[in-house]
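All protein chains but one are shown in place.
Right after this comes chain A.
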Amino acid sequence: KGRRGQKGKNRGCVLAEIHLNVTDLDLGYETKEELIFRYCSGSCDAAETTYDKILKNLTRKKKLVNDKVRQACCRPTAYDDDLSFLDDKLVYHILKKHSAKRCGCV
């Protein structure tokens, strides 16, 4: 039972992808090249560690002055390979750490 719960905990946080133009990224590049952008999406509601549980409980009991304590977020734990492209002025550019490869609740 415990294992099932463990497995289901992060079910919400997954890798998603979308096919975009490089210009859609709004990074200031002028090019007609395209890319596949992968990102992490989903909830990390289920408490992951005892730390997260305590935070949740304390927040609920209003024992923390600042209740904006961060809970686990669905974030990249590894990034995709670099992406290179040629812009309209024939200059090459390389994007690093621009796209997710794996996701996790961190």
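Just so it is clear, a contact is a pair of C-beta atoms (placed from the backbone, for glycine too) under 8 Å apart; a residue touches a chain by one contact, two chains touch by 3 or more; residues count from 1.
Just so we're on the same page, contacts and distances are computed from a predicted model.
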Pick, from "DNA replication complex GINS protein SLD5", "GDNF/GAS1 domain-containing protein", "3-methyl-2-oxobutanoate dehydrogenase (2-methylpropanoyl-transferring)" or "Trafficking protein particle complex subunit", the protein name that UniProt gives for the chain of this complex that is not shown.
"GDNF/GAS1 domain-containing protein"
Going by the contact rule already stated, which one of A:Leu35, A:Leu55, A:Ala72 or A:Cys105 would touch the omitted chain in the full complex?
A:Leu35
Using the touch definition from the top, which of A:Leu58, A:Cys73 or A:Leu86 touches the missing chain?
A:Leu86
If you put the missing chain back, which residues of chain A would it touch?
19, 32-36, 81-86, 90, 92, 94
